[in-house]
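Removed from the display is one protein chain of the complex; every other protein chain stays in position.
Take a look at subunit A:
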Amino acid sequence: MNAILNSARAELLRLRKWPAVWVTLVAWLLLASLFGYVFNYVAYKTGGSNFASEELGNAQIFAALLPENLPAVLVQGMPMFGGALMMVLGAIAAGNGYAYGSWKTVYTQGPSRSAVTAGSLLALTLFVLGVLLATLALFATYTGLIAATEANTIVWPAFSEVAKSFGAGFLVLEMWMLAGYFLGTVARGPALSVGLGLVWTLVLEMLLRGVGGLLGPVETFTQVLPGTAAGSLVGAIASGDPSAMDTPGVLNVLSGPTAAVSVGIYLVVLALGTMLLIRRRDVA
């Protein structure tokens, strides 16, 4: 256990001082702000339509901006670019170490490869939690300000709703981070793993779901894919918000609990797969 904590402390130090990590965080906060509040707020103020759907009325857009809707807005961007960014982070955190030769140095320090990997994943998990907390704080500020200036009363969502949304967001981001870490480990480098991962999340799953509408077996197959699980989990949280449901990547294919279990299975499989691969492999 000590070795895992030592490894996590070491990994946190190098992640904290890595500009790429902060770029990822800022990119996410920027995109999430734009798609979560800024565009909708501008649409509401100018009387235009929602970026994702032209059918939503101004009242619905306004409702989406209010604090009560915070749980839905918090997670709506996660199946698409939130997950993609976390995957990039996982991929570079694992993959760059092979290009730098730093894993080789780390593996000769003392902790076993399992402890090093567990520590590394622990550090990245803390980062994912930090991302969620930062997003929550930022969004609560936005929606609080909007409500204070535009609405008569401020109604905050129930704590349990926020907690559920936070938990779902964590599962989704953590799964994509682990997927990136796994790909980075398999490819032993950042470029190929980031490329493959992004093609998978942003293109392939969507295409497959499109084809799935025509072919039964493909549809069944898409139901077990990670993107489907993540999208459905977020869909279950955001089901009351038509604006969030229109966000690309947000789905209602699986029920909330099924999606959560599916994401959970991916978490375990990806973490174990990474661990096994790292333990067994020659470090050249």
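List of remarks:
Simple rule for what comes next: contacts are C-beta pairs under 8 Å (C-beta built on N, C-alpha and C of every residue); 3 or more make two chains touch, one makes a residue touch a chain; residues count from 1.
Just so it is clear, contacts and distances are computed from a predicted model.
You can't see one chain of this complex, but its UniProt record names it "ABC transporter ATP-binding protein", from the set "ABC transmembrane type-1 domain-containing protein", "ABC transporter ATP-binding protein", "Class III extradiol dioxygenase family protein" or "Amine oxidase".
Contact with the omitted chain, checked across A:Gln109, A:Thr220 or A:Ser255, is made by A:Gln109.
Residues of subunit A that touch the chain left out of view are 2-3, 6-7, 9-11, 13-14, 17-20, 100-112, 115-116, 282-284.
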